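Note that one protein chain of the assembly has been removed; the remaining protein chains are unaltered in position.
Up next is chain A:
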Amino acid sequence: MLMNLFKFKGGVKPPTNKTQSTGRPIAAAPLPSHLAVPLHQSIGGTPRPVVAVGDKVLKGQLIGEADGWISAAVHAPTSGTVVAVGPGKQPHPSGLDADCVFIEPDGRDEWIARQPFDLVNATPDAVRHYLQQSGVVGLGGAVFPTHGKLTPAKTVPMQELVINGAECEPFITCDDLLMRERAIDIVRGIGVFRDLLQPQKVLIGIEDNKPEAAAAMRAAVEACGEDFVVVQVPTLYPAGGAKQLIRVLTGKEVPAAKRSTDLGVQCFNVATAYTAWRAIAHGEPVVSRIVTLTGNVRQPGNYEVLIGTPMDELLQLAQPNPDTDGIVMGGPMMGFLVPEPAVPVIKATNCLIAHSERLFPPKAPEMPCIRCGACAQACPHELQPFELYWHARAKDFGKTQQYHIFDCIECGCCSFVCPSRIPLVQYFRFAKSEIWAREKEKKAADEAKTRFEFKQFREEREKAEKAEKLAKAAAAQAAKKAAEAAAAAAAGDAPAVAVAEKPADLTVDPAEAAKKAAIAAAMARAKAQREAAQPKNTDALTPEQARDMAEIEARRVQAGIADAPAEAAAAPTATKTEE
């Protein structure tokens, strides 16, 4: 099939190291001694545990319920007993704990009653819901809940559905083997996605270093009577990045700020399509995945592994060499060393590489940047990594955003080529997380400030109102007392003593009250002046906030709490126009 392919700028060609693990077919990994299934295995909300300690669970039974729309259910990978629900170590570079369901397998690996999903009579919404309930997430590494990507944009017609079988990272071969061995199920799964998205065409992109996989996929497409196009794309890391593959196959460039559906294109990994079809045709939720075991091992290969399997136990299948000193999850370009070897396999675990200094020699010390621009030439997003590095290092995060730091996909091409051995991606991750943290902090602070300022404003106004009321009351009382005194005097010879004694507290009345009233009035004037002169606390209001306040004031007036709506609602806008 001849097709016009597009190019993306940059990219690198690291040694692929794939043939080591493609020699043997996918084998089933034996039941592990124990399982730790993290609840949070996809982007979005953390599923709520629905099992308790001591519960017997069956393979495929729901153990974590999706929390919100962007979230996917989690299931028991085998039958057994829940021995604990609580924090456990995660395969994440932070080394932080997160909630897991710990299961002790009973060895029977007994399934729940599996019911195929009635695809023919189901509405699109029902299919999406079913996929969410089956825990189908993007298995290419991003683990975005798949059902959330299966709604076409309302305004843009869906033109292309891109299926990602590129697998561009060195060492990883799980998608390659999956396509070779289970192409029919993948193609059926793609068919489901196609029906939901209704694209004009379906393009399956596979790097040209996997001819067997491409041939198997072509045969499967034909066998299923589909019109999907299998395209072999040039092997160039990171051709398997969703945005790069979309670019290569369709010529479209998806910017960081946009969703690909806004450009009429959507992208899924082949393994995702496979699990979707397993769920629909066999009623099997996602409880396992294919994992490549490779690196510093004697027996590299691919295994079908239960989610929650401890990595160190799993890696034994590949017979790691004795000098293995760590486990890399993912590929050598974007993967990370797991914080400890016993962390569980999760849905995002496509590959485990036994790490040794022989395989990945320690990096030479970092040198200063000489601005040679090799990174800029390698960057598939056409960024200027050396400029980003400069500003990230100086913690000038505003500048990093000006240089589009959030367009960085952290593919590692820049670090790969850097002659000064600068861990550029590390700097960019640091800058990104700092920016996120600061934005979060700033948002919280802004909200608190707005709340506080409004409270202050209200209190001051209430105080002024109270003072005014007091002054009025005092004046009224003084007038009353004065009238009484006058009346008493008029009534005749009131006891002089009484009159003489009274003034001690009565002198307060006429003169003092007037004085008090005058003071209060002066204070009110001064306050008004001050407010006019100084920026008002409520000046910097957004239109929404101003509107909210106006509404509150209106309610207060209705409730009879406030008497001067003009002061509250009009003042900020008035001072603004004065400026």
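Observations on the model:
By definition in this document, contacts are C-beta pairs under 8 Å (C-beta built on N, C-alpha and C of every residue); 3 or more make two chains touch, one makes a residue touch a chain; residues count from 1.
The rule is simple: contacts and distances are computed from a predicted model.
Missing from the rendering is one chain, named in UniProt as "Ion-translocating oxidoreductase complex subunit D" (options: "Ion-translocating oxidoreductase complex subunit D", "3-oxoacyl-[acyl-carrier-protein] synthase 2", "Protease TldD" or "ABC transporter permease").
Among A:229, A:334, A:464 or A:524, the one in contact with the hidden chain is A:334. The omitted chain makes contact with just one of the residues A:376, A:431 or A:513: A:376.
Within the whole complex, the absent chain has one touching residue among A:253, A:434, A:465 or A:548, and that is A:253.
Against the chain not displayed here, chain A makes contact via residues 8-9, 12, 14-15, 95, 170, 243, 247, 253-256, 258, 325-326, 328, 330, 332-337, 339-340, 353, 355, 359-360, 362-365, 367-374, 376-377, 380-384, 386-387, 403-404, 407, 412, 415-421, 423, 425-426.
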